[in-house]
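Just one protein chain is left out here, and the rest sit where they should.
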Amino acid sequence: MICHDIVIIGGGPAGLAAAAAARKNGMEDILILERDRVLGGILNQCIHNGFGLHTFKEELTGPEYASRYIRLVKELGISCRTGSMVLSISRDKEVTVVSREKGLQVIRAKALILAMGCRERPRGALNIPGCRPAGIYTAGTAQRLMNIEGYRVGKEAVILGSGDIGLIMARRMVLEGAKVKAVAELMPYSGGLKRNIVQCLDDYGIPLKLGYTVVDIEGQDRVEGVTLAAVGPDRKPIAGTEEHYRCDTLLLSCGLIPENELSKGMGLPMNPVTSGPMVNDRLETGAAGVFACGNVLHVHDLVDYVSEEAALAGEHAARYVRNGGAESETSGHLPVILRAENGVRYTVPQSLDPGAMAEKVTVRFRVSDVYKGRSVCVYLDKTCISRQKRRVMTPGEMEQVTLTRERLLQAPGLKEITIRTEVEE
Amino acid sequence: MNYDVAVIGGGVIGCVVARELSRYCCRTVLLEKEEDVCSGTSKANSAIVHAGYDAETGSKKAAFNVKGNAMMEPLSRELDFAFRRTGSMVLCFSEAEMPALHALYERGRANGVPGLKLLSGEEARGLEPNLSDEVKETLYAPTGGIVCPFGMTIALAENACENGVEFALETKVEHIERAGDGYVLATNRGLYRAAYVVNAAGVYADVFHNMVSERRLHITPRRGEYCLFDKEAGGHIGMTVFQLPGAYGKGVLVTPTVHGNLLAGPTAADQENRDETATTAAGLNEVCQKAARSVKHLPFGQIITSFAGLRAHEERGDFILGEAEDAPGFFDAAGIESPGLSCAPAIGSYLAELVADRGNFKKKQDFKARRTGIVHAAALPVEERRALIARRPEYGAIVCRCEEVSEGEILDAIKRPLGARSLDGIKRRVRQGMGRCQGGFCTPGVMEILARETGIPMEELCKNRSGSRMIVS
Partner (left out) sequence: MNGEKELTCIGCPLGCLLTVNMTPEGIFVSGNTCPRGDVYARKEVTNPTRIVTSTVRVQGGVIARVSVKTESDIPKEKIFACMEEIRKTSVPAPVRIGDVIIRNCAGTGVRVVATKDVEESCDG
């Protein structure tokens, strides 16, 4: 059987950064398995700028950001196999992969890094009624057709969902000569970044209709129009608020779902809120030596944070292999559970080991609504140890707090860390 | 263009009749208005093989159902399509409904349905643990089953094609007239002359019938909406569960599918329009609410798509099968609503024999009864899959991730007889895009393959019929 020290599933931004970090931490024998024909993942079709300010201190486009990591991975001599689809992974880290060139193979890994990314929520999952003509695309599919293959998907579009890909595609279609009649968003706030509303919608006079959804799609062959309606606080359409738009295209940008079929197949414990595997402070999942990072773990807002998180996964995977893949390092401390509460939807990681953890651990999370002037509070059991006021927090943006080992070790018998928002008096 | 037989309609009935006719020495053409077979009622239904207790004893529906059910398994092996005998149950939720359930049991026995049993609520939940706690009694039919309606229809069509039936796709019959001993069918692609016509036009069957007969038919398209669940929910129940039938059909059922999904539906709403298959918020809501009555803990968050289909309801309530009284040589297969799919094998032989008798067609010596389906590499044993990829590397290139469909299968779908010319055609043959991402990842790749293999420019590729272009620029 073919064996490698570290096998990384996915050659997008997460997989690439994890590989580079593992190499820098002494691993020689790394293999990246990528299902697409090229490395770089979804960044290849994200031709807009705005990537890398955090990582490279300059503003790059998606392909440029990807190419820096691809180049790095190549310079580091890391093996990559593209066009290679992983079909299943066993609990003892045997990866079944299929490709045109090598057929069906089983590869055994000492450590695994899951970096499969995410997919878009399709129309069916949104239960949008109406006809089923051509011209209904998820924003990412349309983006691929336009930016990679160079085809215009339509002339007049309505976009449902104000996720970043939807906003970016609104501008992209306008630049390519199409008309974007409206962007409808079910929630009372946008799911995308504020800057994208300014430079993708406001710049081109595209109306953003908050609290609206699609209630009907017309067209037997190709989309001929859609009907939008306002929704009430229950998110259900309000009769009498219908507005009809003629269009030939409906793009959907209604959320991303981590692609965890492989993780579920392995029986990894999953977090129902993130739809990603549960991980500890080393980003290690419920199976020893199996790590997860990037959008497969939880959907990120910025690729820069994906890279940062993935580097951590790469580093810990390397350490795991170096330690002989024996029992994961523990300090004898019982694992401390992280709880999300009162407006904090989830945390990543979901547990940590204060004895064995790094000096600092970044806890990432998202909030459940738009909050102005609330504080993010950290409690060690019942004791509040930090309270940071944020001007504004929105569900579309990831938040983070940093926990230090030093502080956690000062709390004897610590069982639970709670991250919650609190209204300032 | 002169033929012995013209079959109107490429649904399961048209295709099964064509296939059964291809056993005989006769020149047969099948006229289908869409770009592919299986584009109407046959593509959007419950995918159920009924046991046969529903229809009134003595009706055509009853007789053909029991017969068709028994024929389904050998046919599925002969033509290599997916069929599974899972059994089925009709649920009864109250003492008050019990007499109706018992009447159904008696009717089933009278119809000759084998193995029927009345089970208590507990016994039924022993078989199906997710059955609602409200279920008091059920009628269990071991011969109930599930089938892939696309797989079945396409298999029949391919086999007919291989045995010499011509398929005229995108050929819409506009007018029919008697001429001499036969009929002239005017289509958008010219005139077709045939001595005999088989009218299997689904929701349009009354239109064609009424062109040649004074004995009017009246078909009402009855729309049914469905919700399809992710394969993760596929194991939620193991067999089809019905509620007691009402005036508008068999009510909302919940069933596993042969591909491992879970399906709930249909609603029933009569309409005039013969093409309108839009879903509605009210309809989808109704499906969910009624399905939840039969089965508990249904994971509604795992619905991956919803769709609607039309049933051809003829006002007499039974199938219209056979030669029209005042139109010699014109054979109807009209009003084929549920249990039409289950009856199809029996209807096919019945009608083909009628036509062959009238035309004095002799049986062919070289009829090829067997057809091999598209190989789904992922379903092969590991060593066979390895060997296949070694021989044909395109079977190692996964295009559709969710359903694990390789380029090899997509090429096969395009290149075999009656190959796919549209994205839906590929989807119905190999399930590309039918999984949880609903084509989000693979659509551009499949478009590229379809354009490359057929020579159709990307800008002209269609989802299904012409006009349903994927790219509008």
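A and B label the chains in the order they appear, each numbered from 1.
What we mean here is this: a contact is a pair of C-beta atoms (placed from the backbone, for glycine too) under 8 Å apart; a residue touches a chain by one contact, two chains touch by 3 or more.
What you see is a predicted model; the values in this text were computed from it and never measured.
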- Give me the visible chains that the unshown chain touches, in label order. A
- Query: Looking at A:L53, A:C384 or A:V423, which makes contact with the chain not pictured?
  - Reply: A:L53
- Message: I'm checking contacts with the chain that's been left out. Which of A:D29, A:E94 or A:E149 qualifies?
- Response: A:E149
- Task: Please pick, from A:Q105, A:N127 or A:Q199, the residue that touches the omitted chain in the full complex.
- Result: A:Q199
- Query: Which positions on chain A touch the chain that was left off?
  - Reply: 44, 47-50, 53, 59-64, 67, 146-150, 175-176, 193-195, 197-199, 203, 301-302, 391-392, 397
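Throughout what follows, only the chains that are shown with their structure count from here on.
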- Residues of chain A that touch chain B when the two form their complex: 35, 83, 85, 87, 98-104, 119-120, 122-125, 127, 129-135, 137-138, 140-141, 144-145, 148-149, 151-155, 215-218, 220-222, 237, 248-249, 261, 264
- Item | Complex contact set, residues of chain B against chain A | 227-228, 232, 275, 277-281, 283-284, 303-307, 378, 382, 385-386, 389-390, 393-394, 396-398, 401-402, 404, 406-407, 436-441, 443-444, 447-448, 458-459, 462-473
